[in-house]
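Working notes for the structure below.
Note that one protein chain of the assembly has been removed; the remaining protein chains are unaltered in position.
Showing chain A:
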């Protein structure tokens, strides 16, 4: 295991950011810490980096007890949400910073900076100041800067959070490819479940300072440990007291399947090829369904139509902890 966190608790005044968290992150993988804002995932990352000190518990990095080590002795690369670029230095100087601190020979530094800037596609910008770069370019520079010191682990705190949707998508794919090239153990924090599912080998779901579940994206999606994980990883709706995905609800205009709930279509909203349908069942449940445009047209779904809804065969369901919405 590359990073071992055991029994870590961290409080800020009365607020418990991490509550006895234990998690092991394997070597060479790309792991996402996923959870809602204020859930403690960034704090966990900062504790691993040494930017925050845990109240109790231990952090081990590559077999070395790092609990009491200051950040500069941990050999981790850290990438901040708002880039934290050194504003008064050129791009090349930014990337060279860690190497200059380590007093490497000038020629070696120049060669390494050159190589890294090529890796992040910023070679032509090496003499610019960070203020002359776009957000995505700044974040790639920050990544190169963190990679320059050959860290044992690379930690990224909401690395794409401050970027617009299109750039975020590009950088996400690029990070995945970069990781496949460089193979450094990487942990990134995100609140975007799509980003985590797309990029990570393994996902740690964190909520309220606790680890809810650890697993591959497929495991988390197919076998969520509880209703929180289920609802955080994608849209859910309740039908007959269970949680399920809106696209896993079977709908028909005639009573075909035994046990189907009868109800009336209350609202139809079309978003591109998708049609989102709300059905108010006679038991008083508001069920959300997602159909394709074609399917909805075939069935003639429109407000006021009587329908029968039931979980589709093979649908993943989780018992709902909350009372059905009235």
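The criterion applied here is as follows: a contact is a pair of C-beta atoms (placed from the backbone, for glycine too) under 8 Å apart; a residue touches a chain by one contact, two chains touch by 3 or more; residues count from 1.
By our rule, contacts and distances are computed from a predicted model.
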{"item": "Listed names \"Xanthine dehydrogenase family protein molybdopterin-binding subunit\", \"Sterol desaturase family protein\", \"Sarcosine oxidase subunit delta\" or \"Sulfate transport system permease protein\", with the criterion being the UniProt name of the chain not displayed", "value": "\"Sulfate transport system permease protein\""}
{"item": "Sole contact to the chain not displayed, among A:53, A:72 or A:216", "value": "A:72"}
{"item": "Touching residue (missing chain; options A:80, A:160 or A:228)", "value": "A:80"}
{"item": "Interface with the undisplayed chain - residues on chain A", "value": "49-51, 70-72, 74-78, 80, 82-88, 97-98, 101-102, 142, 145-146, 148-149"}
